[in-house]
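Take a look at subunit A:
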Amino acid sequence: MEALDIISYFLLLGLLLVSVKVVTTSNVIHAAISLVFTLAITAATFLLLSAEFVALVIVLVYIGAVIVLFLFGIMITRAPLGQNAELDNDKNKSLALVVSLSIFVIFSYVMFNTFDSQIIVTTGTSTELLGEILLSRFVFPFEVVSFVLLAALIGGITLARQDNALVDENQI
Partner candidate 1 sequence: MPRRSKFYIALVALLGSLISFLPLIFQWVNYENPIILFEGSYVIDKFSIILKGLFILVTYLTFLLSINFIESDRYYQGEYYYLLLSSLLGALVVTSSRDMLTLFIGIELASAPMFLLSGWKKGDQKSNEGAIKFFLLGVLSASLILYGFSLLYGLTGELIFSEISKILLVNNLSTSPAALLSVMLILAGIGFKISVVPFHSWAPDTYEGSPLPVTAYLSVSSKATGFVALMIILTKVFPDSGSSWGIVLVFISGLTMFIGNLSALQQSNPVRLLAYSSIAQAGFILAPLAVAGISGDYADGIYASVTYLIIYAFMNLGAFLVVNVLINTSGSNDIYEWGGLAKHQPLTAIFATVFFFSLAGIPPLGGWFAKFVVFRSLLSTGEVYGITLAIIGAINAVIGLVFYARISKIIWMDSPSENITINTKPVLLSPLKVVGFISLVITFLAGIFPNIFSNLGNASALFFNS
Partner candidate 2 sequence: MEIVTNNFEFLENGLGITLVVFLPLLSALVVALLPKKQELLIKLTALGSSLITFILSVIVAIQFDYSKAEQFQLGNKLSWIEAINSNYEIGIDGISLPMLLLSTFITVLAIIYSFEHLPEPKSPKGMMALILILETGMNGTFVALDLILFFVFFELVLLPMYFMIGIWGDKTMRSVAGLKNEVETRLYASIKFFVFTLFGSAFMLLGFLGLYFRGAKTFSIPELIELGTSGAFTGTFATLVFAVLFLGFAVKVPMWPLHTWLPDAHTAAPTVGSVLLAAILLKLGSYGFVRIALPILPEQAQAWAPAIAILSAIGIIYGSLACLAQTDLKRLIAFSSVGHMGFVMLGISSLTSIGINAAIIGMVAHGVITGLLFFLSGSMAHTYHTRDMGRLGGNMKLLPKTGGLLAFTAMASLGLPGLAGFWGEFMALLGAYNPLPGLNITIFRTSMVAGAIGTVLTAGYLLWMLQRVNLGEPNDEWKDKKLHDADAYELAAWIPLVILTILIGVFPKLIFGSTNDAVISLVTKAFGG
């Protein structure tokens, strides 16, 4: 399995690099594009882990829909599309570094500690099986999650809608 290992290392390295780009670039569009790459690499990784359906979902839902949403968001809020020095809160940077590094250290400590010798055996899964399980054993959350989506939809529309009737409501 040497080859798979090497591929996985490359993929993961790429994943990290691209994701760093997401949070460091001073260009909003670049950030969004980097996220696309991150997700794409993730999907690739999932394929490697023989989670084909999940990979597909990521591509479809994330890259296909969510990123478009983000781009919409960026444009509607008229974020400057070019380089923007003010995109980052410089004051926070050092502290943010400390915090995120600490979290990394803690998480990876645990990972090292607990899952150090675990081996992945890829078997390949059938999407059919997944669908079966999803709609039998997990049918209840499946139903419930539709409410979440519906709520997000309705609420999102209501909030985002242009609305002339609104006046000062401080008295409520």
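Observations on the model:
By our rule, a residue touches a chain if its C-beta (ideal position, glycine included) is under 8 Å from a C-beta of that chain, and two chains touch if they have at least 3 such contacts; residues count from 1.
How were these picked? Simply put, all candidates are chains of the complex that A comes from, given by their letters.
A quick note: this is a predicted structure, and the numbers were derived from the prediction, not measured.
Set subunit A beside the options 1 or 2, and in this complex the one it touches turns out to be 1. Residues 106-107, 109-111, 113-115, 137-141, 144-145, 147-148, 150-152, 154-156, 158-159, 163, 165-172 of subunit A are the ones touching candidate 1 in the complex.
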